[in-house]
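Note that one protein chain is taken out, while the other chains of the complex remain in position.
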C-alpha cells in the first residue's frame, strides 16, 4: 500500500504536501516524493527514506507552484529499487504529467506486452509507469483527461487510487470498484484529495466526501469538478484498511475506522465471552478493539504491554541472537498488570503468527494465569494481489489450519477470531461491497488461479471519443 | 531529569548500555553518552542528540570492557552546551573516574566557592563536575569510595542518583532522602543499576530491589555488595516521577507506576463523578489514568485524540503561523468519537495550561457538547529545584489562581484535580516519604527563600576516617 | 560532460566501478550511479552528489554481479533534477538494459517528436532516454545489439560515448566522429571501457587502445570483441578535452594529455617571449602548461598561487559580500614569490574572464610589477553544443572582442593566446580530426544557425537487417 495526496492551493503547495505526507506516513515508510508545477516546468523531489529524511527546508523551497502531488511508499521486498520511488513523470510534446498511485494491477504483464508491441519502452517494472503510459498515449489523440482515464478504467485490472498532475491541474480517480480509498477536502485557498481524511485534518481542512468508485475529480485554480467515468454494480472496498491499515481517526468510505474497530471489539466479547481480570491491547493497533471489548464486557482495560517510541530503523543489532533483545526493548510487559491475571489479549489480526506467539509467551512469562487471544479479523487464509504486502499461503498461519491448531501453535489459552459476518456488520456497507479476498480466497477481479466474485462495470459513453461531451454535462459543482 | 545506568557484564557492556539507554530515552533526549573501562583506560563516547543519533555500530565497537556507565540528558534551557554532556571523566594520579548523574544540587554555588578557594579550577558549571571533584578529592586521602561518597552525602544538598565507573568497578548511590530513583537488577553475566526497572527488562534481567536512600552499591566482576552510608528519618521520593516522568511499566521504590496512575484515575471519578458518554485520554501520558477512570465509572474508554508517531525534531516549519499546523499534525481529533458527546478528558498534569487549552479547544471544535477535564495531579504551584525542568511560578497556570479561574482560562466545562491526599494514598508510601515541593511549596531540603520540611540524616561512622572499616562489616551480599 | 565506465570482472564489479568513478570524478560532480546485473535482475544505485556521498559500503554490497556500468555527471543548469541521474534503465520483454552516456545530441527534438508520434512516452527530457528508446526499439525486431547501435548511429546527431549493460554483457560505442573519448583496458579477471585511461590505471590494469569512432565493443565473461558499425572520412575529437577537461595523466586518442599541455606551454614562449622573473601557473589546470613554458624559456617555475584543498560544497557563506572572501580562502597569493616580480601567468583557457581578472588583480595586489597572461587555448568565441557546459556568446569574453580589448578588460600587462595552428600541432592528429567549434564557430555536425564542416559517414551494411551477419565476420579478437 501507499499514501497519495494532491493539492491545489493559491498559497503554494510544497509545505502543505509535506505536512499531509506526515499524516499519511503510516501508509508507507520506504520512500517519499513530491511533484509540483509552476510556469511551464515540473519540479520533483523524491528519494528512499521517511518523509522526515527525504525533505529539507531547501528541497521544499525548491518545489514552487500552486498545484502538486505527493506519495509515500510501503516497503515491499520488490520495491527496494530507486526506480520505484514515486511520483513518476512523463514528458510528451510539451505535456508535463506526474502520477502517484496506490494499489496493484493484476494484468500488468499483458498490458506491458501490448504496449511494448506498439513500441513503448519502459524504464521500470512499476505499475505506475504502465498507467502513465496509457494516459499519455490517450492524450495524444484526445487531449481530454476524461478519455485517458476512461481508457485506464477499461484496460487496468486491479486496484488503483491515483492522483495526476497535468500542468497545473490535479486529477484524481479510483478504480470502478473503489478498492483503494480516496477522499476530498476543502482547505483555505483550494482543495485536497488524499488517501485518508487525516491528511485533510492535518491542514485543518473540511472533509467533503469520498471520491466515488469510477469517478474522476479535477481540481484547478477555478475549483473542483467531477465526472463519473465508470459505474459498477458493486463495490470492493479493501476490508484490511478497516482492520489494520488505515489510521483509526480516518473516515474511509463514510465510516470512521475507530468506530469499526471498537464495534468489532464489542462483538468479540459477545461471540466468545470469557471471565477475565484484564483486557489488554497489543499496541498500537489493538487499542480501539480492546477499548470496545472492555466497554462491552465490563472487564477493565489495562495495558499489559508498553511500546518504546524511540525505536527506529537506525537501531543497531550486531548479532542474530540480539534480535530477540530488540523485541524486548521495543515491547515491554507491565508485569504488575499481568501477574496472576486472566488476560484477554486483543489484536487486530494474526498473519504469520510469529509476533502473536512471542507476545503470548511474554505475557505468560510475566506471570499471567490465562491468555485469551481475541482477534479483530477472521483468519487470513489467502494472499492479497491488490496492494497489501501479505505473505504467500504457506506463510499464513491460518491457511489450511483449524483454529485449534493455530491456538496451539501460538500457545494461547483460548483463541477467537471475529466471524466474517460480524466484521462486515461492523463496517456496515454490506459484504457485496467489500473485498474479502484475504479472508475468503474469492477476489473481486479475475486473478489467474483464484476464485472471483464477478461484477459488471458500465463505462460511460461506449462511443466515448465522439460522445464524451455528452456525459461531461454530468459535471457537478461540489 | 536524566536517565542513568551502570552495568558489569562478563560479555562486554557497550551494547547492553546502548539498549538500556533506549529504554531510558524518555528521561532525556538532549544528549547521550557511554563510558567503559578496559585494561588501564577509560573509553567515552558522548554527544548531543538522541541515543539513535549519537551511537553507531562503530562507536559501540570502540567502547571495550566489561564495566561501564551510560547517561541520557533532559533538555533544559541551560543545558544546551556541549560541556554538559555526560558522563564526566576525572583523571587523578592513575585513577580513572567517570560519573553520570541524575538530579540537581541546591548548594552548588557555596560548594564551587569552597573548592575554588582550595585551588580547584572547574571546566563547566555542571553539578556533576562538583560531585566528581569531591569524590576525586576524597580519594586522595582515603582510597575508599565509601569515604568519598560519605563526603558527598555530607556536603551535597539536593537530589542525586549517581553511577560512577572507577577503573573496572561500578559504584551507584542515591541521596539520603532517595529523591531520584535508582534500582538494581541481575542480568545474565553480571549486574545492572538503572534509573528505572524498564532498563533491567530491556536486558531480560531480573529486578532485585531499589537502591536504598543513602546506600552505596558496588559492582565488580566478583558480584555486588552494599554499604549504608547515611540514613534519614524520612524519604522524599519525587512525586512527579509517578505523575508523569517515569515510564508506566517501571517499578519505582516498590510501586508499579501504572498502578499508581490507574488508581488515581479511579479516585478522580470518586472525587468528581460526572455523567458523560466517553472517557478520553490525552495521549500518551493520560492513558493509564483514563483507563482507571473508565474502569471505576463504567463510562467507555474511547480515544478522541490520535498522536502522529512520525513527528521528530527534524519537522520543518517555515513560519510562526505554521506552528499551529504542527500541533494539528502531531495530535488529531477523532471527530466521530467526540461529536455531540459529553467527554471526560483525562490528563496527567497541567503545567503552563497552554497545551490543555489548545486540546480542550480542539475537542470542542470537533463537536463535543461538554469537556470535563480531570487531572491526575493536584495543581502545580511551585517550581522544582531538585531536577525537574519546570517553569517559574509566574508561568505556572495554577500558581496563585483558584481552580475556577484555571477552568475558565482553559475553557473546560468542569475541571477537577486529584486531591493531594488521594494522590499520596495511590502511591502508598506516605506523604512524609514524598517530595511534594511542586504541589505544596514545602521542600525536603533547605532552599533559599522557600519553606522546608526538615529531616534528620544520620551519617554512618562520625569518625569515619579511622572507623570506616567497622561499618563495612555491614556489607550484605545480595 | 560526464564520465562513463563499463566493467566485466569475474570477481564482482561494484567496488571496481566505485574506484574508477573516483578516478573520473573530475568529469562530473553533480551525480553518480552504478548499475550491475546478476541472475535475471538489474541492480541500480544512483543519486545526486559526489561518488563519496552517493555510495556506502552497504550500497556497494547491494550491487551484485560480474558486469556493470557507472556514470558521473557534470553539473549544468538544466541537469539539477533527480530524473537526469544516470545510468538509465529500460525494461522490455525480459530484456534488462541500463545505459550511461557522455555527450550531447543536437537533433533531440526531432527524434522525440518522431518517437512520440509512434507511441513512445518519455519519462524525462534526457538524451539518454532517447538513445535507450532507439536501442530497445531496435532490439524488438532484431535481437542484435549491432543493429540497434547501427540505428543509433544513423539517427543520433551529436556527440556520444556510451556504455550499455544488456543482461550480463557490456556494450560500448562512440559516435562515428569520435567526439567524446572512450578507451579499453585489460584488468585481472576481465575488461574495462572508460572515458579516460586513468580509470584503467585505478584498477592497475593495462591500456589496450581507444574505442574507434563508430566502433561497437562487446564484453562478456568470454572476452572482448569488436564490430565497426560506421566509418567516417574524418574525426572530430573534442579539442577541449586536451585543453582543460581530461586529466593530464590520461591518454586520449593516442596522445598523453600532459604532453599536449607541456608542448603548448613551450610554444607559448616561442610565440610571445617575454623577459620575466617567474613563470607562475594558475593551479591546478595551468601547471603542465607553465612547466612547459619554464622549460623552454629558462625562466624559473615558481608557484605564486596556492589552492586550499579543503574547500568543498559545504563551505558556508552567509552574505554576498563574503563571496569575495571565499575566493581568498580558496586561492592565496604567495606574496614573496610575486612582489616586485615580472610574472608570466599561465592558464589553460579564458572563458568568461571573471576569474582571470580576479587572479591578475590578486597578483598585482601582491606587488607584481608586470603580469603577462599566457593562455593555453585560442580565444573561445562560440558556444559548445556537443557536451561541454559553456556559456552563450554574449558571456564569452573573447566573442567579438579583439585580444587587446580582452587584455584591457582583464588588466594584464600583456596577453597572448596560443594560435590554433600551434595547438593543433601540439595535439598531433590534424585539424581535420578535431572538433574546434568553440574556437572557430564551425562545427563537425549540422547545428541550426551555425556553420558546419561536413563529413561523410559510411554505415556498414546498408541492407543491415538481412545482411548484418556478413560484417559481423569483421569481428576481431583483440
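Descriptive notes on the structure:
By written order: A, B and C. Residues from 1 in each chain.
To be clear about the criterion, a contact is a pair of C-beta atoms (placed from the backbone, for glycine too) under 8 Å apart; a residue touches a chain by one contact, two chains touch by 3 or more.
Everything numeric here is computed off the predicted structure, so don't read it as measured data.
Within the entire complex, contacts from the absent chain reach the displayed chains B, C.
Only one of B:129, B:295, B:347 or B:370 touches the absent chain when the whole complex is considered: B:129.
The residue touching the chain not shown here, chosen from C:38, C:249, C:369 or C:425, is C:249. Listed residues C:67, C:302, C:415 or C:460: the one in touch with the omitted chain is C:302. Remark: the omitted chain is touched by one listed residue; of C:10, C:41 or C:311 this is C:311.
Mapped onto subunit B, contacts with the missing chain fall at residues 43-47, 81-83, 88-93, 112-113, 115-116, 118-125, 129, 132-133, 136-137, 140. With the whole complex as reference, residues 15, 18-19, 22-23, 25-26, 50-53, 55-57, 60, 198, 201-204, 247-249, 251, 256, 258-259, 262, 284, 287-288, 291, 294-295, 298, 300-303, 306, 308-312, 314-316, 318, 322, 325, 328-329, 332-337 of subunit C touch the missing chain.
Everything that follows uses one rule, which is that only the chains that are shown with their structure count from here on.
Between subunit B and subunit C, the least number of touch steps comes to 2. Averaged C-alpha coordinates put the centre of subunit B at 61 Å from the centre of subunit C. One simple way to say how far apart two chains are is to compare their mean CA positions; for subunit A and subunit C this gives 47 Å. Across the assembly, subunit A contributes no residue that touches 2 or more other chains.
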